[in-house]
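Heads up, one of the protein chains got dropped from this complex, but the rest are sitting where they should.
Right, chain A next:
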Amino acid sequence: MSKKVLVLGETREGALRNVSFEAIAAAKKISGGGEVVAVLLGESVSDFGNELVAYGADRVITVEHPHLKSYTSDGYGQAFMAVVDQEQPEAIVFGHTAVGKDLSPKIASKLQTGLISDVTDIEGEGDDAVFIRPIYSGKAFEKVKLKEDGVVFVTVRPNNIAPLEREERSGDVSSLSVDITNLRTIIKNVVRKSAEGVDLSEAKVIIAGGRGVKSKEGFEPLQELADLLGGAVGASRGACDADYCDYSLQIGQTGKVVTPDLYIAAGISGAIQHMAGMSNSKVIVAINKDPEANIFKVADYGIVGDLFDVIPLLTEEFKKVM
């Protein structure tokens, strides 16, 4: 049976997030030929509708309201449930982002359905779809499915499910008006700590530094290499705690979970909480003075050496060939 699938589209710094396109691709698989309807919530979001269509949504519904300017679980919950009531979907896909993680359990609870969180792959299509997700801090995986009839609800980890090819297509973008009341949370301020530009969770190349980087300045050679490769700089908790960089760069269980094509870990020992955030990367390079460092266990390539020798040389070498 084909399914109607709702997908929550998300924006960041005035643009749609890649994970929303990936969520549409996931929704297509789950739909088994059914309709994929993207949902955009915000103060003013209708301009993004066509882009979601270009990435595979058949239709887009927007809910615009001043109370949706900042995310709150009450505001977004009311808006999304209004769309659910109108559309009666058989499946729902969110990104496993700050918003997705916060909102999905509430919606799943209201729909009294199972929720399969942090999915990295989907096997099969339509009714046969089975979901794969990391468990035990990324040390194992489980295959999960919904047990009985009910809304199939999943959140997808960014950078794991390939988006569909962008194509100029047409699809209806309509708005739904929802009365949003009684917000129990009032957002006062957001202290932006994240660097502008490349979103770590969506970066294809990440150069990450740990306590071995030793200072703020120590991150400069990493930044230079990242810039050259069109990537982003990340960090371990150790580096953040030592104040060499901001917490927004932190990768791991507490920080961002990333799946780049290339992850270079410099001066990072490889604690399980760090690996939980990067062990799914396609290729991992470790640079560490200590040949016994745990990080070498997950690395595809390793250089035992001083990162302050290796990183600048790497930059020079890449410059020669690029």
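By definition in this document, contacts are C-beta pairs under 8 Å (C-beta built on N, C-alpha and C of every residue); 3 or more make two chains touch, one makes a residue touch a chain; residues count from 1.
Please note the rule applied: contacts and distances are computed from a predicted model.
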Not-shown chain resolves in UniProt (candidates "Carbohydrate ABC transporter membrane protein 1, CUT1 family", "Nitrate/nitrite transport system ATP-binding protein", "Electron transfer flavoprotein subunit beta" or "Flavorubredoxin") to "Electron transfer flavoprotein subunit beta"
Considering the entire assembly, which residues of chain A contact the chain that has been omitted?
-> 73-74, 97-98, 101-102, 104-106, 108-110, 112-118, 130, 133-137, 139-148, 150, 184-194, 200-201, 205, 229, 237, 246-250, 253-256, 261-262, 272, 276, 279, 282-286, 291, 296-305, 309-310, 313-314, 317-318, 321-322
